[in-house]
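Below is one structure, written out as structure tokens; the observations come after it.
The complex appears here minus one protein chain, its other protein chains still in place.
Moving on to subunit A:
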Amino acid sequence: MKVLVPVKRVVDYNVKVRVKSDNTGVDIANVKMSMNPFDEIAVEEAVRLKEKGVATEVIAVSCGVAQCQETLRTAMAIGADRAILVETNDELQPLSVAKLLAALVAKEQPGLVILGKQAIDDDANQTGQMLAALCDMPQATFASKVEVADGKARVTREVDGGLETVAITLPAVVTTDLRLNEPRYVTLPNIMKAKKKPLETVKPADLGVEVKPHLKTLKVTEPPKRSAGIKVPDVATLVNKLKTEAKVI
């Protein structure tokens, strides 16, 4: 069984982004970029499935600008066998990405597609579900445990209030939550090996997908700032302030 793992290049999670002064977006020039943290978890899970003998091949995919190659090399350093870059300079929204991935699913016929539950830049949490819909596959989102056997996946999902277990028929789409696994560190020898692994580049047109926006961003602004607070010297003052000043208790 092949496993397809879509990965996204995003602003590193430690970077505090700044809104551009002309309100057209956030300033990402010269900012450190990394693989979306949820996608690292997805790659790790796919590689573990391969190590268990469940998966035969792990294919990493990324859609976007040429620099996404670096993200794909990271995925291959974690253990993906090969990579596909769908290269475009157009703005990609989740539905377009889902369509590009659906075209690759039709071509590669994976048994399982593992995505991160959301990208930390647009915070959309849509692509996995949209891909499942376009391919008419079942989905298991926010996975914290995945067991694959007998043409099915048993997935424990993180839901409001606790956990839920569902069984889905393969081929299927799984999206990862934080606690699915702890991604391994990439080692130098593996980074060197990853450079030799095959990376294929295609264009959206090669896949017969027209990339068009469904949402237009009119402006991007700073969130309202909180007014500066005060430090209190002791617990008694704190309780007093909460009772008389803030009146919340």
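Keep in mind that, in the parts below, a contact is a pair of C-beta atoms (placed from the backbone, for glycine too) under 8 Å apart; a residue touches a chain by one contact, two chains touch by 3 or more; residues count from 1.
Methods note: contacts and distances are computed from a predicted model.
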Listed names "Electron transfer flavoprotein subunit alpha/FixB family protein", "CO2 hydration protein", "Carbon-monoxide dehydrogenase large subunit" or "Multicomponent Na+:H+ antiporter subunit D", matching UniProt entry of the absent chain: "Electron transfer flavoprotein subunit alpha/FixB family protein"
Candidates A:66, A:106 or A:220 - the one touching the absent chain: A:220
Residues of subunit A in contact with the chain not shown: 11, 13-14, 16-17, 19, 26, 93-95, 98, 117-118, 120-134, 137-142, 144, 154, 157-169, 172, 177-179, 213-223, 226, 229-232, 234-236, 238-239, 241-242, 246, 248-249
